[in-house]
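Read through the structure below, which is laid out as structure tokens, and then see the notes.
Showing subunit A:
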Amino acid sequence: MTDKNNEELPEGGVIHEGGNADSYETGGWRKLRPVLDNEKCTNCLICWVMCPDSAIIVEDGKMVGFDMEHCKGCGICDTECPPKIKAIKMVSEEEAD
Partner candidate 1 sequence: MLEVRWHGRAQQGVVTAAKVLGETCLRTGKYVQAFPEFGPERMGAPVKAYNRVSDEPIRMHCSVTNPGFVLIADPTLIGIALAGGMESSGGVTEGATEDAVFIVNTPKSPAEMRTALELDGKPAKVFTVDASQISIDKIGRHIPNTPMLGALAKATGMITLEDLMDDFKVNYSKKYSEAVINGNLEAMKSGYEGISEG
Partner candidate 2 sequence: MATEKSNEMQGLTGNSAVALAMKQINPDVCPAYPITPSTAIIETFSSYVADGEVDTELITVESEHSAMSASIGAAAAGARVMTATSSQGLALMWEMLYIASGLRLPIVLTNVNRALAAPINIHCDHSDSMGARDSGWVQLYSETVQESYDNVFMAVRIAEKVRLPVMVCLDGFITSHAIENMATISDANVQDFVGEYTPETSLLKDMENPISIGAMTLPDYYMTFKKQQSEAMAEAKDVVEEVSAEFAQKFGREYGLLDSYELEDADVAIVIFNSATGTTKVAVDELRKEGFKVGVLRIRLFRPLPHAEIAAALKGLKAVACLDRADSFNDFGGPLFNEVRSSIYDLEDRPKVISRIYGLGGRDYKVEDAKSVFEELLKVVETGTVEEMTKYITI
């Protein structure tokens, strides 16, 4: 569904493929970006459970970073990271660049 004037668009607005949210990049919506402190992270993976955009990348049971193409910068990972750990902090996009 790329050409908005394409008359071959599926009738009735049916979306013919499942899981296609993956192809829709929401990373551009971010004002704040999560930054991980590897030193502090205990790999409890609470952030992975709570992230609404499945943007926490986990490899071999370890939290390794964020999928910046889909992370909207909501900050839930920062909020949910246990208070004694606080391995994630949100920084502004300008600051991060």
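We take it that a residue touches a chain if its C-beta (ideal position, glycine included) is under 8 Å from a C-beta of that chain, and two chains touch if they have at least 3 such contacts; residues count from 1.
Basis for inclusion: all candidates are chains of the complex that A comes from, given by their letters.
Here the structure is a predicted model, which is why all the values come from computation and not from measurement.
Peer 1: Looking at this complex, which candidate touches subunit A: 1 or 2?
Peer 2: 2
Peer 1: Candidate 2 touches which residues of subunit A in the complex?
Peer 2: So the residues of subunit A in touch with candidate 2 come to 1, 4-7, 9-18.
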